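Notes follow once the structure below has been shown.
A single protein chain has been removed from this complex, and every other one stays in its place.
We just call them A, B and C in the order they show up, numbering each chain from 1.
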Amino acid sequence: MEPAPEQLKEMYRTMWRIRLFEEEANRQQAFGNVQGSFHMYIGEEAVAVGFCAHLRSDDYIVGTHRSHGHFIAKGGRIERMMAELFGREGGICRGKGGSMHVADFSVGMLGANGIVGGGFGPATGAALASQLRGDDRVTVCFFGDGAMQRGTFHEAINIGAIWNLPVIYVCENNQYQQWIPQRRMTKVTSVRDMAPSYGIPGESVDGQDVLAVSEVASRAIDRARTGGGPTLIECVTYRFHGHSPGDLQEYRDKEEVEYWRTERDPIQLLRTYLIERQQLGEDEDAAIRAAATVEIESAVAFAEASAFPPDEEIVTDVYVDAAAAS
Amino acid sequence: MEPAPEQLKEMYRTMWRIRLFEEEANRQQAFGNVQGSFHMYIGEEAVAVGFCAHLRSDDYIVGTHRSHGHFIAKGGRIERMMAELFGREGGICRGKGGSMHVADFSVGMLGANGIVGGGFGPATGAALASQLRGDDRVTVCFFGDGAMQRGTFHEAINIGAIWNLPVIYVCENNQYQQWIPQRRMTKVTSVRDMAPSYGIPGESVDGQDVLAVSEVASRAIDRARTGGGPTLIECVTYRFHGHSPGDLQEYRDKEEVEYWRTERDPIQLLRTYLIERQQLGEDEDAAIRAAATVEIESAVAFAEASAFPPDEEIVTDVYVDAAAAS
Amino acid sequence: MRTMTFRDALNEAIHEEMARDDRVFLIGEDIATHGGNLAVTKGIPEAFPDRIRETPISEAAIVGIAVGAALAGMRPVAEVMYIDFVTIAMDEVVNQAAKMRYMTGGQASVPMVLRLPCGLARYSAAQHCQALESWFMHVPGLHVVVPSTPRDAKGLFPTAVREPDPVLFLEYKRIYSLEGEVPEAVEPIPLGAADIKREGEDVTVVAVGPMVSKALEAAVLLEDEGIDIEVVDPRSLSPLDVDTLVASARRTGRAIICAEDALMAGCTAEIACAVSERCFTDLAAPVKRLAALDVPVPYSPPLADKVVPSVEQVVQTVKDVMDEG
Partner (left out) sequence: MRTMTFRDALNEAIHEEMARDDRVFLIGEDIATHGGNLAVTKGIPEAFPDRIRETPISEAAIVGIAVGAALAGMRPVAEVMYIDFVTIAMDEVVNQAAKMRYMTGGQASVPMVLRLPCGLARYSAAQHCQALESWFMHVPGLHVVVPSTPRDAKGLFPTAVREPDPVLFLEYKRIYSLEGEVPEAVEPIPLGAADIKREGEDVTVVAVGPMVSKALEAAVLLEDEGIDIEVVDPRSLSPLDVDTLVASARRTGRAIICAEDALMAGCTAEIACAVSERCFTDLAAPVKRLAALDVPVPYSPPLADKVVPSVEQVVQTVKDVMDEG
């Protein structure tokens, strides 16, 4: 079922917010305001957006090391993520996590993860919590094509399957794992082909086409929510930037990158689609970008205005603050 | 290709040696001469024997926590295994390993393992050693149906596959993992169905029929030896005894056990086959058992004659003995 | 007062916590069959059929799932069949459970208990007999609890379940059958509260887990020789109640630290250091450690029996310390 025009525009808007957030964060990274590990999601926006469009605010998602997009798509507070990247006390994790650990529990974003494949167990566990409580929340577990080779993929999906948990395993197959082409590290041509090992449905979808993603996502989420159990979904996508800043990218052809950037940009694809159907006018398009730009600018302002955490913060949050908790 | 009668009789003999070894060890366990974890292979003999019949002495095998049968089938020194179970210094591991750690490196038996699924990596590594050296050895990795759910299964087989290593992954599907029926822990009906996840051939075979096992084994071993890469093979089998001594076995029906013991005993099946084809006479049959009985009796005598290791042995073999090594 | 075994006391505590709070559930291998691998979860499947989950042999997932369920508001009690297998789930314990609160700036809470049967038992050799408390002491964000008596098991378990941060609950297998007095109702015992199991004047013997009853036996033997030892049980190793240990050592002027983990970089090193640092001018003799040999645990029963410290070794070490000053 095709999303309503307003819903599509909302997706379009969210993709722009992700894109502009990251472009700005990348600039800030170059300036030295953002330190640490930093992995850009640009090019893959349709995946996070296509899935999160169908999630409720009390549903859960579990991210990866490349999770700015997941955070924004799930409705996380963007200015607090920027402050997090700046390492400030106004950061969503009070500056303690940084890019690889962004999380916003107020909207069910249970955290990025510095451990590739570290999210399979926790995502499955969040889904188990829903099942035990008898609520109808759904958990979406995002992971990379590289993460698929971790043992945790196998262990957790098997359990998700035998217990029929409300969880969707979403492989963001951007075709590279750090500097290595995915095809060298598996003999399987599609991640979907691994679903039979767990006796669950598998799907593969064009991850640049947010409509396609949205459709597959909607079906899988509905199924999970109504007791139909897990689905394994591959979204074929591409990261436009290097694995992390300074990546020389000698492992892939410039033409390949160029092709994806120009022909397969999920934002441009949706834009063309909307414009062709006259669901988006030039003005509205400009307004969407302008609003996103303003939002990102104010996120930077928020981050800059926030102080670095005081030294005492080094030792807090290791354990619950007993005084505060009681 | 059917094995020659002499080869079949050799398999028959080896199955008896395993059976009688374990029956005796089990008695010794009841007497208290054998302590520690103790898992019996009786009922599953055709698997180890059907595979090892096609291995050279310089090929490698990697076992499980249930490895007396693998040890004997690969040609390990039986009296030294008995002494090991007795915890004596004449034991194959000088009494330090016990049942879960029997190994005989002189015949390529690289060790049982107390960690379920602990063998996948090491087996794959042994096969990598052969590939790096350019020798034509093959490694057989035995594992249980329960081990299939460990992450190591997934990680190691994927690497075995992408590197095309000379290794055969053999699932001894005895339908239980400790006290839990395998079917509760996976939605897959045959382990073979997981082979496509790794892009390698998968087979499933009646593990009580040593001829069938032998045929599948021979093909897979030949393929591995000639550069054809790994195979994933399921042997459907059954353990006649409990998981370990004292197992109440409330989790399975007595009738089921009875059925497998009487109708599906791999030794009796082969015996009937040989007798029907007049490849084995009553006398020869009796002689085979008698010889095995004598062998086991002398193994017990050897074990009893061996002393417990002296106290100083507690601290040796933690690291190489520098004096001895130089 | 009624007496019961450590196993039964723990079982009772599990029952009570599950009855009290329906967010508590059990997850692990073979826990709902035959009363569980080591018969600790007897009766739970009947009493709480919906809150006990038997898993495949997937330790990394067991712990990872517990982390996720805890993040989502449940109170998982996970079991890894033997502590030796927690090696498979160290990422989940160390990088996920322990660090989540910190990495999220306090947003996340991981209120989970990880039950870890540990130590020697039944001659099951090197991969089934380990004691690994010092690894977990070294990881900020974890609590490490080592009960030594049925009563402490009964009192520490509810504390562990109610704790908002992850607790590793170490169960020395050899004391499951230890009998002891357990009141009908036991107050939850706070973490970080050492317990003086026997008062004494001459030597402070800090004893962890199964060393507690050995130290108490040694005390009786030493009494005959006119030596009066104080036996202090830290009960939790993280947090560690250094104050109580130090106060005792200051009073007696001598301290021995006894545990069943391997000597090198073991829990005895941390405890001995903590005491030494603060009692430099108070001690008549150096703090001594009594721990397991630095070897994998051998199978052969006569060898295995010599790996961890015996009552006789406690007695001898106390005498040595008395002789030294």
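Before moving on, here are some points about what is shown:
Just so it is clear, a contact is a pair of C-beta atoms (placed from the backbone, for glycine too) under 8 Å apart; a residue touches a chain by one contact, two chains touch by 3 or more.
The structure displayed is predicted, hence computed values, not measured ones.
Note that the undisplayed chain, when the full complex is considered, contacts A, B, C. The residue from C:T5, C:T33 or C:N95 that touches the chain not shown here is C:N95.
Of the candidate positions B:Q29, B:T152 or B:S306, contact with the hidden chain is made by B:T152. When the whole complex is considered, the residue among B:G43, B:G69 or B:G118 that touches the unshown chain is B:G118.
Across the interface with the omitted chain, chain B contributes residues 60, 62, 91-97, 101, 103-105, 110-111, 113-115, 118, 120-130, 132-133, 139, 151-152, 155-156, 158-159, 162-163, 316-321, 325. By the touch rule set out above, chain A reaches the unshown chain at residues 35-37, 84, 87-88, 91, 93, 95-98, 100-101, 113-118, 146-147, 149-151, 177-180, 184-186, 247-248, 250-251, 308-309, 311, 313-315, 318. Within chain C, the residues in touch with the undisplayed chain are 60, 84-85, 87-88, 90-91, 93-95, 98-99, 102-103, 125-127, 132, 134-135, 137-141, 238, 240, 261-262, 264-270, 272-273, 276-277, 280, 285-289, 294-296, 298.
Convention: only the chains that are shown with their structure count from here on.
Using the mean of the Cα atoms as each chain's centre, the chain most removed from chain C is A.
Rounded to whole angstrom, the centroid-to-centroid distance between chain A and chain C, based on C-alpha atoms, equals 40 Å. Chain centres here are Cα means. That of chain A falls 46 Å from that of chain B.
Separating the centre of chain B from that of chain C, both taken as means of CA atoms, is a distance of 37 Å. Among the residues of chain A, those in touch with two or more other chains are 151-152, 155, 158, 162. Of all residues in chain C, those that touch two or more other chains are 55-56, 58, 60-61.
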